[in-house]
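In this view, the complex is presented without one of its protein chains, the others remaining in place.
Naming follows writing order (A, B and C), and every chain is counted from residue 1.
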Amino acid sequence: MILGVDIGTASTKAVLMDDSAIAWQCKIATNANPEAAVAAVLSALQAERTVDRADLEKVVVTGWGQNEVADVAKCDTVASVVRGALWNTPSARTVLCMGAQESLVVSLDPRGRVLGYARNDRCAAGAGRFLEIICEPLECSVDATAEVASKADRKLQLSTQCAVFAESEVVSLVNDGESVANIMDGILGTIARNVITLCKKVNKQEDFVVAGGLARNERILRTLQDALDVRLHRFGPEPEYICAVGAALAGGRS
Amino acid sequence: MSEAIIAKYPLFQRLDDVCTIADYLLTQGANDLEEVTDALISMCMTYPEHVVETGLLMNVEVLAASLKPKNRSHVHAHFMAIQKHLHDITDQMEAGKPLVAHFPSMTPEPFIAMDLAYMCAEQLSLYLVGALTDGVEEILDASEADGIPGHSCGFQRAPFKAMETGQLPMPDMFMCTTAPCNSSNMLYQMMMQRYDIPMFVCDSPYYWNDRSFDYFKEEYKRCLQGISELTGHTIDVDVLRERVEMSNRQLQYMYELQQLRRLKPNPDPGMHRAMDLAAWLMAGSNEECITYQKMCYDEAKARADKGLGVIPEGMKEIRTLHTYGWTAHFLSFPDWLEDELGSTELECGLSIYPGELVGLVDTTSLDTMLDGLAWRSFNAVMHRTVMTFSDLHIQDMVSVATEYDAEVALFAGNNTCKWGWTYPKMLTEALQDNLGIPCLTWETDLMDKRFRSPEDVKEMCREFFNTVRMSEA
Amino acid sequence: MIFAGVDVGSLSAEAVLMEDDRLMAHSIITVKPNPVQSATIVMDEVLAETGLTQDDIAFCVSTGYGRERIPFAQHDISEISCHGKGAFWANGDVRTIIDIGGQDAKVIRIDTNGDLVDFVMNDKCAAGTGRFLEGIAKTFGLKVWDLGDLALAGGDPVPISSICTVFTNFDVMCFLAKGRSRADVALGVADALATRINRLVTSVGIEGGVAMTGGVAKNAGVVRSVEKVIGRKTCPLATDPQIIGAVGAALYARERYYKQQAAN
Partner (left out) sequence: MSSDVLTAATASALDELLTLPLRGDNPYIREWKQKGGLVVGFVCSYVPEELLVAHTGGVANARILPIRLGATGCTTTEDADVYMHKFICSFPRCLLQLGLDGEYNFLDGLVFTSCCEHMRRVYEPWRDRVGVGIQSMISVPHANTGDHHFQWYYDEAMNVLSDVDRKYGYHTTTQSLRDAIKTYNRYRELMLELYRLRALDKPLLTGSEAMKIAIAGFNMPKEVFNDKLEAAIAEISKRPGIENVRARILISGSYIDDTNLIDIIESTGAVVVTDALCMGRKHIEGMVDESPELDPRKAIVGRYFNKISCPRMIHGLPDRLAFLNKLIAEAKVDGVILEKMAFCDNHGIENHIDEVELEKAGVPVLKLEREYMATDTGRYKTRVQAFLEKIS
């Protein structure tokens, strides 16, 4: 049994892989403390499955916080995204992972080797954080956004791609009496378009795997589907676990 | 050398100090950073305070990289060359010779042959960005506070603000090409308008072809003509020939190095790539420049003959093409790539200077020399690659990639560089999609580490090279 | 004569009542999604406090986001002018105002009547605004004020280089994860904000006394960092710096009212 832990900036995701099947999983807040997060995961595993660290073949960490954790195997984000995608869809040629701070798109050859990849370079415009920031002035929960947006009655264009500007734009839209549904729909459209641009920077081919928190968002997924003209496979069952799964399978950096 | 003039201009003084320190450390045998500290302490005894002060501001990573055996002797040679150059400038200034500030797309032989004082201010500020931890960030902030947009290029913003604040001398005239960008053209105009400085503009057409060169060539000669009319200094043909012969020798070594970098393993350390351009910018200025370039060549040749590379024993080489160029505030980056990741630098977009194509300057007559120098400028960095359609740069990169057998490509684009940021997709198509060479693209600021820190870049590259190796396995 | 000023910002809304130039009462609330709603609520609060009604108000000026849309205001004036006017009322020596609001940071220069002479407003992004601090405070799980006090305890500020608010937040998490003390990180943030503000200050230039207004001015840590970079102490203000915009609006209300009286 291998424990894969993806330490994100916001939340830490962990899966227990029992020969390439998910035996257990959990998600906790990182609170800017990777060490503590991993410890918390281990005690949760102990509590829920009475599995001790000693019972584990390996603990493999990946994601933002990996360098801050001692005596565990490490796995690069790109590597874990790729392994996770291939676990989900062995024929995957393109993987898109929409995380909290960044979105990453990887292009693979038929043998699953990395041809190249691109991220939104230090810009939250195509990432979950963007949505979080916008949700605050709109007093809307991130999970509800697609639902809220589905009630939109007119297409709204946001001029800015910068999360911070978008927020002030949202504030003035609210002031202009625009409905939250329409604004949210516009925001999700903006995020989707940023991700689409990113995807088009690599040579996107089928099969195309989509993962990460934003992959839960139907509105975003639909827009991607329409624009990318490739069939999308959503990483399942829960798209934000892709890195944790991939890390466990990769078993760490060689 | 004129101590008075050096002392008068803070950036001259800093640069002179940097050279003095480099000389001391690299010859007095400091081998690691501890010894550097000791060396600096012992310098307190014999050197003026400002020298030691400068020592404390120096970029530790660059120092550490310079101390390595594979780098130290040519780094030393380079700083001896720039110090000599600096002293020549100040001598000429003291002798009351008019000062021409020239753009980084021309070599200075004609100014020497006209017996003028000359400097490339962009080049001088570049050294400080490279050598000092905080580079010229203060100056850049000041220019932005003046109201000059932060998205205009720091390459001119820094030296011009330094001139405005008396940290560099205000020149008696400018000579520039209208390559590479709107930003430089506008900033030169600003200086012209504010300080009423005569400017000799060598107009660069937006094509790379014969018709374009014929026009450019005449522009180039017209500028030199204008300068000698303004100053009454005319070109001494014998001096020009002597200097061009010097720069020919220097460039010959540069070309030879290009050949050596095609070998496997690549025997040439990447850290001096930015210094090669800096040396190009003072080609013909002094013997030290030639010594520097020759030393780079001799060292690489010696390694090549033994079949040695520049990466640690047992590490597998990854042949890397830098499709944008070096990052001035992170000069030790190529060295870090070599020793940490086994990545060697084949060529870089900001100092590529295809030798087979540019060749040497024919010294038969004044005309052949001026034509040759114009041809050099026409193909100079930030001229050849900018003043025409993107296709030429893509083409250059593709032929280097194939001829040098590149395995990966890095594009560290300067955030203020508009032409640079129209390339990445086309480069990725040409290199990654067509040749299977993985490309990594990121935003940086040539002049200012605060835009993107070296640590951040290291993280990205670690992951990228891990991924590449993983794919090979 | 009673005059009212209401200032609806992006984070908080303030209302004040003034009897000529004497401050009677003020009220502050966190904004609702709709500015008209915010304005109405905060105005009702301050009226309730004084037992007055809308009818007692001779003239009302609105400022801030959505200032044009406030139904009970007879006129609207930009928050830039209002902060100038208000700060001048709160301390007659003031000629330069640093107003750090929720979305914007402004540096304002005024004349000897408190009227606007020159101003600059952050163009590029919200780095150096209240929103910026809010984001960071959230990462700490703190209120913005506590973040300021935390910064006061810092000794060795972390270098915050990131140019983008969103990614400063990211940097902060990295420093915390690397185990840097919360105080030092908070101080690093305050210094980073001060550095941004200083760019605006230098571009307008300082004249006379300097005052800091807006919610962030209550943030001791930031104030200290700002004073450090601009190299001078800020003037004390006669009232809560967060209501200065609303005070300015009320003062303009008074000017307008008497001007109209004179006209008729």
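Everything below uses one rule, namely that a residue touches a chain if its C-beta (ideal position, glycine included) is under 8 Å from a C-beta of that chain, and two chains touch if they have at least 3 such contacts.
Predicted model, so just to flag it, every value in this text is computed and none were measured.
Among the chains present, which touch the one that was left out?
A, B, C
Among C:Met43, C:Cys60 or C:Ile77, which residue is in touch with the absent chain?
Selected residue, touching the omitted chain: C:Ile77.
So which of A:Ser11, A:Asn31, A:Asn67 or A:Thr197 would be touching the chain we can't see?
Residue touching the absent chain, from the options given: A:Thr197.
In the whole complex, what residues of subunit A lie against the chain that is missing from view?
The list for subunit A reads 123, 157-161, 165, 168-169, 171-172, 175, 193-194, 196-197, 200-201, 227.
Could I get the residues of subunit B that touch the absent chain, sorted low to high?
Here the touching residues of subunit B are 146-149, 151-153, 178, 181-183, 185-190, 192-193, 199, 201, 203-207, 212, 215, 218-219, 222, 389-391, 413, 415-419, 421-422, 424-426, 443.
Could you pull out which residues of subunit C are in touch with the chain that's been left out?
So the residues of subunit C touching the missing chain come out as 65, 77-81, 104, 116-119, 121, 123.
The rule we apply is simple: only the chains that are shown with their structure count from here on.
Whose Cα centre is nearest the centre of all Cα atoms in view?
Closest to the centre of all protein C-alpha atoms: chain B.
CA centre of subunit A versus CA centre of subunit B: separation in Å?
Centre-to-centre distance between subunit A and subunit B: 41 Å.
Between subunit A and subunit C, what is the gap in Å from one C-alpha centre to the other?
Chain centres of subunit A and subunit C, defined by C-alpha means, are spaced 37 Å apart.
Cα centroid separation between subunit B and subunit C, in whole Å?
47
Among the residues of subunit B, which are close enough to touch at least two other chains?
none
Give the list of subunit B residues in touch with subunit C in this complex.
141-142, 144-147, 150, 449-451, 453
Given the complex with subunit A, which residues does subunit C contribute to the contact?
Residues 10, 33-35, 65-66, 69, 103, 125-127, 131, 135, 139, 141, 162, 164-167, 170, 172-173, 176-179 of subunit C touch subunit A in their complex.
Looking at the complex, which residues from subunit A come into contact with subunit C?
9, 31-34, 64-65, 68, 101, 122-124, 129-130, 133, 137-139, 162-165, 167-168, 171-172, 174-175, 177, 180
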